[in-house]
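Note that one protein chain is taken out, while the other chains of the complex remain in position.
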Amino acid sequence: MTHSPSYSSRPPSKPNDEDDEEDYFDYFFDTPGSEPGTLSIDEDATPSQIVLIDYTEEKVTRKLNLTPDDCLTYLETDSVSWIDIQGLGSEPILRDMGRVCHLHPLLLEDVVNVPQRPKVQDYNEHLLITVQMVMPTPDEEGFISEQVGFVLGEHYLLTFQEEPEQDCFNPVRDRIRANKGKVRKTGADYLAYVLIDAIIDNFFPVLEDYGERVELLEDEVVTHPTRHTLEQIYDVRRELLALRRSIWPLRNVINTLIRDNNALINNDVQLYFRDCYDHVIQLLDIVETYRELASGLMDVYLSSISNKMNEIVNFLTVISTIFIPLTFIAGVYGMNFKNMPELDWQWGYFACWGVMIVIALSLLLLFWKRGWFENFYSLKKRN
Amino acid sequence: MTHSPSYSSRPPSKPNDEDDEEDYFDYFFDTPGSEPGTLSIDEDATPSQIVLIDYTEEKVTRKLNLTPDDCLTYLETDSVSWIDIQGLGSEPILRDMGRVCHLHPLLLEDVVNVPQRPKVQDYNEHLLITVQMVMPTPDEEGFISEQVGFVLGEHYLLTFQEEPEQDCFNPVRDRIRANKGKVRKTGADYLAYVLIDAIIDNFFPVLEDYGERVELLEDEVVTHPTRHTLEQIYDVRRELLALRRSIWPLRNVINTLIRDNNALINNDVQLYFRDCYDHVIQLLDIVETYRELASGLMDVYLSSISNKMNEIVNFLTVISTIFIPLTFIAGVYGMNFKNMPELDWQWGYFACWGVMIVIALSLLLLFWKRGWFENFYSLKKRN
Amino acid sequence: MTHSPSYSSRPPSKPNDEDDEEDYFDYFFDTPGSEPGTLSIDEDATPSQIVLIDYTEEKVTRKLNLTPDDCLTYLETDSVSWIDIQGLGSEPILRDMGRVCHLHPLLLEDVVNVPQRPKVQDYNEHLLITVQMVMPTPDEEGFISEQVGFVLGEHYLLTFQEEPEQDCFNPVRDRIRANKGKVRKTGADYLAYVLIDAIIDNFFPVLEDYGERVELLEDEVVTHPTRHTLEQIYDVRRELLALRRSIWPLRNVINTLIRDNNALINNDVQLYFRDCYDHVIQLLDIVETYRELASGLMDVYLSSISNKMNEIVNFLTVISTIFIPLTFIAGVYGMNFKNMPELDWQWGYFACWGVMIVIALSLLLLFWKRGWFENFYSLKKRN
Amino acid sequence: MTHSPSYSSRPPSKPNDEDDEEDYFDYFFDTPGSEPGTLSIDEDATPSQIVLIDYTEEKVTRKLNLTPDDCLTYLETDSVSWIDIQGLGSEPILRDMGRVCHLHPLLLEDVVNVPQRPKVQDYNEHLLITVQMVMPTPDEEGFISEQVGFVLGEHYLLTFQEEPEQDCFNPVRDRIRANKGKVRKTGADYLAYVLIDAIIDNFFPVLEDYGERVELLEDEVVTHPTRHTLEQIYDVRRELLALRRSIWPLRNVINTLIRDNNALINNDVQLYFRDCYDHVIQLLDIVETYRELASGLMDVYLSSISNKMNEIVNFLTVISTIFIPLTFIAGVYGMNFKNMPELDWQWGYFACWGVMIVIALSLLLLFWKRGWFENFYSLKKRN
Partner (left out) sequence: MTHSPSYSSRPPSKPNDEDDEEDYFDYFFDTPGSEPGTLSIDEDATPSQIVLIDYTEEKVTRKLNLTPDDCLTYLETDSVSWIDIQGLGSEPILRDMGRVCHLHPLLLEDVVNVPQRPKVQDYNEHLLITVQMVMPTPDEEGFISEQVGFVLGEHYLLTFQEEPEQDCFNPVRDRIRANKGKVRKTGADYLAYVLIDAIIDNFFPVLEDYGERVELLEDEVVTHPTRHTLEQIYDVRRELLALRRSIWPLRNVINTLIRDNNALINNDVQLYFRDCYDHVIQLLDIVETYRELASGLMDVYLSSISNKMNEIVNFLTVISTIFIPLTFIAGVYGMNFKNMPELDWQWGYFACWGVMIVIALSLLLLFWKRGWFENFYSLKKRN
């Protein structure tokens, strides 16, 4: 029962939370050599609290701050009991919950030691589904992600969330309360579908943000490529990679739910999961598209920088190569030799200017013929 | 029935339509947590109107502006009824149509909430096929795309289009009216084939345009690589990526129609779909080829820019390194030291010129031996 | 029967034939919405002529300029009839041929509307095989390609070629005339094998040319990278991509012929096709190898250009940084201040030279220690 | 029995151990043409010593420095015997061990001739499992790796390690001694699982280090890209490639253990291996993610360097192009022509200054309009 360092994906529970970005790639791992089934509770983890929603088509009961043993009464009835465990910080509550619902130690380990790779595991009496929930951060770019563990039983659904305050389940709670749609008329499996569907739907606005960021970068990268642009391109690529890591196993999760005939999931509900699958495929499609675009942006950035350098060097070359010979001529007639016939000529100075102007004009003509002034103008107009 | 923000692929229905490019990657998504089966009608969507073409081998009837209930009479006969719903803006008409034809709510959702990923779904009584139709834009580069939903029944075919004015079905309408070819002698399934074939054939001229743009860029990128070239290469890559996203799932759609023995599709018609499949494979082949070419262009661009820079810097170096030592010498004899014996020599000035000419010629010889003037000439001729 | 714009791969039949390169990626497509089975005859297409070679083990008959109906007599006998239709410009002849041999309209469309993707299609009575034939162009780099359509029947083989004058079948014609090898002793299926084998063998010398071009470029890219090198690398990549596009579907064609037990192809001949398959795999292997090499060349080009730039800039920097401080010193003592004590020193001028020489030598020593002269020498020797 | 040069992955046993990095890619290979079954003992290999832990649920025996024949007594009992052979330097001990346990010569070759590719091989009486164990190096970056060979028999488990002092099995030894968890209650197969699980768990902290190194490099590459950064990026890529080479075959090893029903592995233990499989998949996932990030860093590095160059050249251009014309003007009025009217003007000098200031200001205005000072500031602030 060692308190091993846990690697949660939530900012509050990380010591070095000044560096938000790195959260996207966290993962849980056991202390090497620890006994299988060990629960690793992070010190900063939010204390667990249990929220129960118990409903039949006729009525809904909602209870806060229950103990696991309080839940027993609800679990034994035929009504659908959604037991939402919010926060994974209280080991006794989690262990009690495991005892009350006869959860296998490995199952409990998988929902508590977060984050895990999304997966489905069949424990006969229960079906364990772990998925990654992402939420846009309203104040800043990026997203926060949190593991949600579903334990589906005959008449109940347990959900394990890392943080109590944020989730995307409120529309579902509203629909249960208001008895909107099919949710009150069906079983715990349909509730699981509705919640997973809400999680999947929540990926879309997050991706939409990245679509917009890529679009903004597309303009910036050609017109004003700066160091900041480069950082942003890299960040977008990194975050899309993180999103892909969440969505790709989700595809396998939903596919497993569709293909494997599980007694706990009704055939009708399986049809709804088929609809989910289409959405996940679309998500993957979008992520891959954005990734390709972002990856192409890096090439464009490099080319754009090289292009800009070209224009600057072109400008330097034009100015330098015109004045360098002229300055040399001026230098020659600045020499103090005794015997320099030109210096004594009446119109020597003006002849010198004439020569210099001829040289300058010839060079300008040469540059103009070579099209070097095109760059020059483009530099002016677009930079 | 919330009016959620809809993400249509048609420019008119987008607020920020000054930025046309981003349309290519739009996709529809539900408001997270919304009930499955919700129709999301965009405020800017075109009002729906129904155009019916009802035909047997002997006669053709064409009716405009029918109501869904008007269609009932035609649906009940054995003649083939093509009900073309143009515009997805009128929820009552769409819902009525659903009621009249017994469309499943999820089916209706899939044809109305556009754009979706192209797919085939079997609803026993109907077969739903959604595909992406692309049309070249006559005035500018690029293309516009629109989802077309086909609902194939026993004696009827419903098509759902986003916009009434543009489609590629006129040659088919002409063939029905003129009784040209097999179309009047066969069922609704052949009509579906003919329409899908028209959509597939329409991809070719769009791709042809990209072939020409790539060809133009191939020349430009080596001879006159500018910032505009870079933008265009990126745009071509982006738009080909969008086209690929439309064509790739189309391949699965046609493949499903060929493989799955569906009661609604005749064996003879399945053979025709096999021909379609060849075309889609060819489309994919072309898209991939152009994508590879466009991707190679980016490398060429970068190399070409570097090459040009090389030539410019080469020029600068030749001019600078010749005049810098000469200017130094001129500077030396411009010094005002009292005791500078050379200044008093009779031929000092001319000796100085001699030394400077020797230095310049030696440097020119050195550069010539090193082949630096090759670049010089190439710069002149090709730039 | 519209004269739609046809996209032939042969230069003579293209309006803009000043741009030879783009031929490699042509493909045929129907006018969108045209009836399936339409023949699209290009105005510039060569008029069709029929060459018949009819043989048994005992005797060979060769007839030129037959009409399709003339062929009937030969088709009805048990001797093997090779009917070679050269040129696809005469619609009546093609249609008559179709009528005489009972060709399916879609089959006729596939051999006439060129170029198509290589494929095999079984029409029970006939087997349609379309492949791409490439021929080296003797006068210039590159190759020309032409579709050859094979229609294999019980005792006859029809071949449809775009151009009469060029093909790679002459050695086969000689072997038939001279009764060399097995060809006269076997059926039409072996003839098909022999012709396809000749087409496959013809790819090798074309690829060999690319091997040599890549080898030449390998040297050039490191020693003399110019704009022309870049163009050539891109061209080689593009043309290898085009070759790959012809060979890849050929692999499927041969594979289909081997796997599918077709009544028209004898088991013995299938063994020979297995040998063909090995050759096609080897072709693909070679194309992929050259493509990888050519793609690596682009990286080398960019690095080589950067390297050369480095050397030039290095040279400029050495010259500039040595003379800039010296010129400054000369400038200082060129100033006209009244009170400049150094100017009046007896050995001031020589002291000044001394200081300048010390500075120059120190800088040279510094550069030498930093190894900058290595580049200098390499620039001299190799450029 | 030749003493062929052996290629061990452990630093101490390598002659050129001053070059630590290259260890990651070592592999064993036979002297070409040597008889299969030859043991290749490296001269520097650590002498073998045998550590036996024999346990039942009731008691544990631990013996050091046994001879293979001493082990026989323990092997014959029903208690689980873990015979840990540490060091592969003593051929007689290894051969005796082979004789005592009836090991196949090829099996012995596979555990002694290290390193091999991780694999599972079934020799009926035994199951051979070879895996790669990695350990973080405490003093420096990187990791050391060592092959561990497992020979699983009915009641015994042989482990062959290259080095005695380092392994990650101590927590397991403690759990056996303290009778913690299930290990004392189960057979040799569960012991094998526990040890392999410890090896897999040990990969995580090693990968964690790379995650941190990538994160550090992400900052460095944009703000202070130096030659050292480049070296580090390459090293991280190389070492991740090496890790991937160890983990990828491990996936096949575990997968084989799960799928193949082997009499030596209990069904219950197979379930535990399924858990291992999840961890290996996660490892692969992490390695691939870091590899993609590290590979992206190389692009960022190049772009960042180009960007920095741009800023420097921009600075040089601004300074040069302002002063070059001014210096030219100063040069002109430094000429010593007799007849230079401007020189005699009363306010000539001040007019000259005026002209120079106007030119300088115009150029500054031009540069400011073109946004060149943005780079200038960014150069100041961030560099």
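Letters A, B, C and D name the chains as they come in the text, with residue numbers starting at 1 for each one.
To be clear about the criterion, contacts are C-beta pairs under 8 Å (C-beta built on N, C-alpha and C of every residue); 3 or more make two chains touch, one makes a residue touch a chain.
What you are looking at is a predicted structure, and each value in this text was computed from that prediction instead of being measured.
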Determine which one of C:Ile129, C:Leu158 or C:Val172 touches the chain that has been left out.
C:Val172
Out of C:Gln121, C:Thr256 or C:Gln282, only one touches the absent chain, namely C:Gln282
For chain C, residues touching the missing partner are 168-172, 175, 180-181, 197-198, 201-202, 204-205, 208, 211, 215, 218, 222, 272, 275, 278-279, 281-282, 285-286, 289, 292-293, 296, 299-300, 302-304, 306-307, 309-310, 313-314, 316-317, 320-321, 324-325, 327-328, 331-332, 334-340, 366, 369-372, 374-375, 378, 382
Please output the residues of chain D touching the missing chain, sorted low to high.
19, 22, 25, 27, 29-36, 106, 116-117, 119, 224-227, 230-231, 234, 237-238, 241, 245, 298, 301-302, 305-306, 308-309, 312-313, 315-316, 319-320, 323-324, 326-327, 330-331, 333-336, 340, 342-349, 352, 379-380, 383
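By our rule, only the chains that are shown with their structure count from here on.
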Roughly how far is chain B from chain C, centre to centre by C-alpha average, rounded to an integer in Å?
26
Touching at least two other chains at once: which residues of chain B meet that condition?
302, 306, 309, 313, 316, 320, 324, 327, 331, 334-336, 340
Treating touching as the only link between chains, describe the layout with one word: line, ring, star, complete or other.
line
Inter-chain touch pairs (all):
A-B, A-D, B-C
